[in-house]
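Rather than the whole complex, this shows some of its chains in their spots.
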Amino acid sequence: MIDFTTARDQIVAVGRWLDGKGWAPATSGNYSVRLDDHSFAVTVSGRHKGRLTPDDVMRVDAAGGSLDGKRPSAETALHLALYHTFPEAGAVLHSHSPAAVGLSRAVAGDGYPLAGHEMLKALPGIATHEISVTLPIVANSQDMAVIHNAIAPRLLAPGAIPAYLIHSHGLYGWGRDMAEAERVIEAVEWMIAAELAERSFR
Amino acid sequence: MIDFTTARDQIVAVGRWLDGKGWAPATSGNYSVRLDDHSFAVTVSGRHKGRLTPDDVMRVDAAGGSLDGKRPSAETALHLALYHTFPEAGAVLHSHSPAAVGLSRAVAGDGYPLAGHEMLKALPGIATHEISVTLPIVANSQDMAVIHNAIAPRLLAPGAIPAYLIHSHGLYGWGRDMAEAERVIEAVEWMIAAELAERSFR
């Protein structure tokens, strides 16, 4: 766990990185880091994530209350629910790629299988490509508690990966620290892109 | 509303941003800002929008007359008609992505539905994803008045979004200020890209 200044710089940098990939359009996305004083650094509401300044990162307590008078992103509640559910989580990212959202709209059912990819080994706890995991897909809702309550049991099931997709919305991914959360997001997005290429080649 | 120098810098910057995304090829595109003296800052004709210099932005009056002897983009008339129709509009952008133009050529009819996308909330006045809006598509014409007269009633209809697509041509989007206009363009383009991915996954 880290202090606010370090977390703030990580959040500004990850916004630039995700925007560079086209995964943070139009002020969408929100990013957070668990701090060593049990508060959280989160993005404020309404800023373009590719152009964050240090002033666009704020601190909230575990209940989502602002600790510095700024207004957090609307989805901060989903971040905090993930930190509550996974005490080992140190950073949460929420990205928006056209491919991931297109996938969520195209497939029926509440999940998409990712099987046989070497890239699965980029996910924490997976040491072989000879495996099939499910990227869970949950219905979107205006109510963050509805989303979290629907997805939480699946995230806690054996073999669950630290990522899920909200239908027509975007991808959540998390890790022990920002580097691991980035690795999870990049690996899942990459596998979705590879699946899309696979379908186009068929 | 803002002064010319600020507007000029915004226009130079937005050209670089749109070109970086591949949405401003081959001198296409034109951008404008409503100024606080009731004139307008607009791009001059014929420059590559990714390489604009301050000298490539000019001022016109409400009738499109040059206020500084430079020659405006041919489509300035469409910008001015939008400012006349929407007194609250402060900036207008016109982008050209392969996906948006491909969409306009592929679909029959005069509009494309955007439904259920969380990204819809990036559009001004939309607070839920549980909605379907229509991206209007209007026939292209050499006569800007023909285009505007054909599209204006649809832009003023209840539930209209601040964007429309010209068939085989490109996307118009606008907002209170440049930041909002950018958000509209980026959100609509992103949803088109997501719809394209959705079709490829099906």
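A and B are the chain letters, set down in written order, and residue numbers restart from 1 in every chain.
FYI, contacts are C-beta pairs under 8 Å (C-beta built on N, C-alpha and C of every residue); 3 or more make two chains touch, one makes a residue touch a chain.
These numbers come from a predicted model, not from an experiment.
Engineer: Fill in the total copies of the single sequence across the complete complex, 2 being in place.
Structural biologist: 4
One rule holds for everything that comes next: only the chains that are shown with their structure count from here on.
Engineer: Between chain A and chain B, how many degrees of rotation does a Cα superposition need? Round to steps of 5.
Structural biologist: For the C-alpha superposition of chain A onto chain B, the angle is 90 degrees.
Engineer: Which part of chain A faces chain B closely enough to touch in the complex?
Structural biologist: 22, 25-28, 48, 96, 98-99, 101-103, 105-107, 140, 142, 166-170, 195-196, 199-200
Engineer: Write out the stretch or stretches of chain B touching chain A in their complex.
Structural biologist: 21, 116-119, 122, 128-130, 179, 182-184, 186-187, 189-190, 193-202
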